[in-house]
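Structure provided below as structure tokens; questions to follow.
Apart from one protein chain that is not included, each protein chain of the complex appears where it belongs.
Chain IDs A, B and C follow the sequence of writing; residue 1 opens each chain.
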Amino acid sequence: MSECTCHDKYSLDTLVPQIGIITDIRQETPDVKTFRVNAPEGGKLFEHMPGQCAMVCVPGVGEAMFSITSSPTNKEYQEFSIKKCGVLTDCLHSLEVGDQITVRGPYGNNFPVDTELKGKDLLFVAGGIGLAPLRSVINYVIDNRADYGTVDILYGSRSADDLVQLKEIQEVWCKTEGVNVHLTIDREQEGWDGHVGFVPSYLKELEFANDKTVLVCGPPIMIKFVLQGLKELGFENEQIYTTFELRMKCGIGKCGRCNIGSKYVCKDGPVFRYDQVEELPNEY
Amino acid sequence: MQELVNRAKELLADGTVSRVLGWKAGDMSYNPEPAYFNSAEELENFVYDGFCGANLSKYMIEASKLEGKTLVFLKPCDTYSFNQLIKEHRVDREKAYIIGVGCKGKLSVENIKAQGIKGIESIEGAGMNDGCDTLTIKTLYGDKTCSYNDAMLERCHVCKGKEHQISDEVMLESRDTKDAERFAQVEAIEAMTPEEKFAFFQKELSKCIRCNACRNVCPACSCRKCVFDSTKYDTAQKANVTSFEEKMFHIIRAFHVAGRCTDCGECSRVCPQGIPLHLFNRKFIKDIDTFYGEFQAGEDTESRGPLTNFTFDDVEPSIVGERG
Amino acid sequence: MYKIAKSNLPELYKAIAGSKELYLPLENAGQVNFGPWSEDCTPDIETLKSVKSPKDVFFPQSENLYTCQKEGKNIKIDPEKLKDQDFVVFGMKSCDVKGVEVLDKVFLADPIDTYYAARRDHGIIVAMACHEPEESCFCKVFGIDAADASSSIADVATWMIGEDLYWKPLTEKGEALTSELSGLLSSDGDENKVEEEKQAITAIINKLPYSDLSLEGWDGDHFEEKFNATNWEELYKPCLACGTCTFVCPTCQCYDIKDYNTGNGTQRYRCWDSCMYSDFTMMAHGNNRNSQMQRFRQRFMHKLVYFPTNNDGMYSCVGCGRCVEKCPASLNIVKVIKNFGGDK
Partner (left out) sequence: MSIENETFRPKIVAFCCNWCSYAGADLAGSSRLVYPADVKIIRVPCSCRVNPMFILRAFEKGADGVIMCGCHPGDCHYSTGNYYARRRMTLLFSMLDFIGVENGRTRVEWVSAAEGVKFSTTMNEFVEKITSLGPNVRLEDLRCRN
């Protein structure tokens, strides 16, 4: 940092990032990597809540909002699961352990883990890379197991190779008491003896009790049909939470990109309860 | 003007056209807007007078994608743009019913205001049946007058002529408005020293706010995605961070339309900062005329443009330095 | 009440510029815009409106945020120095001052935008009453008083009356500036003259064609009705999707953040952006406002519905009329309001 102290006068300089060092990279699927990020002097860059996001940037290449996939209960580092799908993510995938990136955040609101979700039976529904934001909540819930009721995790992806965090799912989540994991893949595949079928149809097959609180994240088309399925099972909008993705630049509700109705997704979101979503104009 | 409305109603009624593209009266006497009319009732708001400067050819790109024919009113200079768009396959001739409308020179309210006239309540004398010598302007600060020619857009002083290059029928009389040489401004700049030229353009272009109005209004700028909207460049598309960028933008924009620009003058008309953008285009036109023979884009729908053509004995680029 | 002869204004500018940066309306190549004072500039305070609003004094069209340098694997971040010297903006009209108030709601809301906040902390606003308002003005609709900036966030209010400029400090900052300039300002300004001028201005404003626009129904309660109205389908048609309206507007605050590769580092800068541009909301998985109608609607819904919903009914339009004058297709917020029945 420079010797200039003019920025210190203002409490939080949200547009100037911190430097993060990549301390571990896990190849989750052919196109998803999970990056572990620490502050250069060790430790975490900042504290966050489950569902919050951060702006990750490779200087000169680009900057984008990613959800923090590690749980706040992890006191050592932050993780981002990133799917390769553009200029920035291509570049991120080419980085190695020890490379530096810049990170600013955390931004946005979070899943209400300490309020509305407390004591509830939880149902997580995720598709593909949509597990990334939910993973942070799931691990938070597992680490504070006594505060919550039963946990059901319904997770699906295109194929068995595209399931993110499979190791953690099998070794931690499946073995935790009161946590039921339901995995599914879109098409039959050799070596897969689990369920085959789309997430929304599996959801209906499983016939979850409609007193659970649901957290959904995945591709828009999946969310659409999951919602229909939940409605059929008798779930109300007030029981369903989701998280949004929109183009963002500032992350602090000022640049105007993610403005939908009177809400800014980066500041008032990304987590919305479905009754709030219904009040927004149809521009998401 | 009423005859235009009547004719449009006829063509709508007999099913020749599905809609009319013209100008709708604004809430001030000087701000009519381009508009579509779908019925005889809507045509009650139709207006055509000296303030209807917008070149509707550009709107025909979108109109060509609609069902049925669109009746469009084109002024003589607009028809050049339309022809050029046909050449580039950006509009569909079959989807257009063109009424060539006469033109008596188009007005700019900026030119009126430049004479110190403010608080304009109404302007008389801009109609097609008026004499085109004086505008009578009622303002909050008293009644004023302004000569019609002084209020005219620059492009009308160097008018290309009263002939429509393409039309299905022609209505209303045009007027000779040309009273200046087309290349006089360009020649004046050419005569300057490099230092003076640089200072002149630096001053003018430093006003640019990169609003892209010149690009978006330009009938030749019909690319679906502009090179300046590409995320692949690190040059800002939205702000002039340094003075280089406005030069880059305007030179390249003029270059991309060189040989296709009909000199319709819309860029200069819409520039909120009054930058004489037509100078860039006209410089290219002048050079093309000098180096490769006279060429007027939009005169026809077939010929090859000068930059997609060549001869074996074209001048060498070194001519630029040699001519002094 | 202080006053100074208009003929002495060049001295006043010089005196201010002696100790502080001074921004004022300058004529350049036939157009008037706010810019920094220099020895050879041409101030023009007679022209009612600058082409661009003076918002760029506080929120520049482009500004550096920081510079990034890579040394091996290491990244070094050098934040841009914040404004740390006082500066004066001279000749802002009431609508433009209100525009800054609107920007404050955005940039000074938590989390604070430090770059903007530093400029606001150091800026001294000298407002000027509108001697001869024009037909495109409709500040009255938003409760702004073009005749008197006293109840705004300005630090000094001024009036141009005859051959004199009347000067009234409003805040501590304004008082301090006034005492610095005490050698040039005489303290015998006649309050009655200012009162007369105010009445004269108000009388003109009441006669302006747009002064009786009605904003009834433009609020959060009517959001769905407005959003789903079919009016938009017709209204947007002439729109060229340029950014003129947003760039001349005193309240538009959308911006873009970009990187520039200088050859030995990356400059992170932000620049104004326009919600009218087709790529404004473009991202990897698509565009959530992919038609011009949606983008057009967004701009006006934001100004007249979303912003007041979030800010106790304060509209994000100040009626300066710049879009009325500058839109290449003669579209503007007034036509939108009227189309929804606001001209009763």
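For the reader, a short list of remarks on this structure follows.
In this section, a contact is a pair of C-beta atoms (placed from the backbone, for glycine too) under 8 Å apart; a residue touches a chain by one contact, two chains touch by 3 or more.
Just so we're clear, the structure is a prediction, and the values are computed from it rather than from any experiment.
For the chain that does not appear, the touching partners among the shown chains are B, C. In the complete complex, the residue from B:Trp23, B:Phe82 or B:Phe201 that touches the missing chain is B:Phe201. Of the candidate positions C:Ser94, C:Thr251, C:Gln267 or C:Ser330, contact with the hidden chain is made by C:Gln267. What chain B contributes to its contact with the hidden chain is residues 186, 189-190, 192, 194-202, 227, 235, 241-245, 247-248, 251-252, 254-255, 258, 280, 283-284, 287-288, 291-292, 306-312, 314-321.
One chain is missing from the display, and on chain C it is touched by residues 260, 262-264, 267.
The definition used in the following text is that only the chains that are shown with their structure count from here on.
The most distant chain from chain C, with centres taken as the mean of CA atoms, is A. Separating the CA-averaged centres of chain A and chain B is a span of 51 Å. Mean C-alpha positions place chain A and chain C at a centre distance of 39 Å.
Residue numbers of chain B whose C-beta contacts span two or more other chains: 231, 234.
In chain C, the positions touching at least two other chains are 256, 259, 261, 273.
Chain contact summary for the complex, chain C toward chain A: residues 65-66, 68, 70, 73-75, 77-79, 81-82, 84, 106-107, 109, 111-115, 117-118, 220, 223, 227, 253-257, 259, 261, 266, 268, 270, 273, 275, 280-285, 288-289, 294, 298, 301-302, 305-307, 309-310. Those residues of chain A whose C-beta lies close enough to touch chain C in the complex are 1-2, 4, 6-7, 9-17, 19, 59-63, 85-86, 98-102, 220, 245-247, 249-250, 252-262, 281, 283-284. The part of chain B that touches chain C in the complex is made up of residues 26-28, 31-36, 54, 58-59, 114, 118-121, 139-141, 203-204, 206-207, 209-213, 215-217, 229, 231, 234-236, 238-241, 269-270, 272-275.
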